[in-house]
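Removed from the display is one protein chain of the complex; every other protein chain stays in position.
And now, chain A:
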Amino acid sequence: MSQFNVLMGKELRESWRSFKILWIPLVFILLGVSDPILNYYLMDILKAVGEMPEGFQMVMPELSPADILAASTGQFQSIGLIVLIATFVGTISRERQNGTATLLYVRPISHMALFLSKWLVACLVAVISVIAGYAASLYYTVLLYGPVQWDQFIGMLATYLLWICLIMAVTVAMSAAFKTVIAATLTIIMVIGGTIFESLIGSFLSISPWKLPSSALSLLSDYYDRTNFILNLSLSTGLLIFFIVLGIFMCQRNASTTEI
């Protein structure tokens, strides 16, 4: 346990010194704020940019608070996920490549403590970012569009946080298993590619791990499918445990590939 505490402290210091714990939440806040404001002023922006043909009329859809939170989720799903994956994909493999890991692996350390400390700090940064982003988005949504029910919002947030922890587990496990470039490619194919795949033919599947974000949104509005909510939740939890075990195993197996 003391080993884990030391490694955890080291990871926290590293994420503070490289400003990770500061700039990623800021990016998420900006992503969360941009959608409510942009949609609110869309008409004014179009007028100011001008060049509308004579007699041009446009009907804006009446947006509900849930629609705005869904739009913010869309931002987190694309730019937010890419930022998180790109930052944490090198967390184990880069240490192996540049030789820092030698200092760790010459000692009899537990690979479980090593992997868990990396994953927990990645999760911590991701969770802080997502909460900050949703809080900013919610603030503007309530201000401009109307109230959101608290219990629904917290349920949605909790479900989305499980999804983000799963993504971080995949990222760190891939980092343990492969070199940085391969790990980045595989994670982005699995996560972003999977999300695109899901949006194309997702309606034919009853459960899939990529359904979790839309399951989360289904708690807010009836537009999204809610039938297999519990099944999706347990599938994702299972995958989360699978990737953690895979990561610990790969950490152990690849320890010898460290360059000196």
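In this section, contacts are C-beta pairs under 8 Å (C-beta built on N, C-alpha and C of every residue); 3 or more make two chains touch, one makes a residue touch a chain; residues count from 1.
Keep in mind that, in the parts below, contacts and distances are computed from a predicted model.
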Original post:
Which choice in "FAD-binding protein", "Phenylacetate-CoA oxygenase subunit PaaJ", "ABC-2 family transporter protein" or "Phospholipase D-like protein" gives the name that UniProt lists for the one chain left out?
Top reply: "Phospholipase D-like protein"
**OP:** Looking beyond the chains shown, say which of A:L12, A:V27, A:L46 or A:V148 touches the absent one.
**Re:** A:V27
Subject >> Residue, one of A:S72, A:T87, A:T159 or A:S218, that touches the chain absent here >> reply: A:T87
Original post:
Looking at A:N98, A:T185 or A:S199, which makes contact with the chain not pictured?
Top reply: A:N98
Subject >> Hidden partner interface residues of chain A, rising order >> reply: 18-19, 22-23, 26-27, 29-30, 33-34, 37, 83, 86-87, 90, 94, 98, 100, 140, 143-144
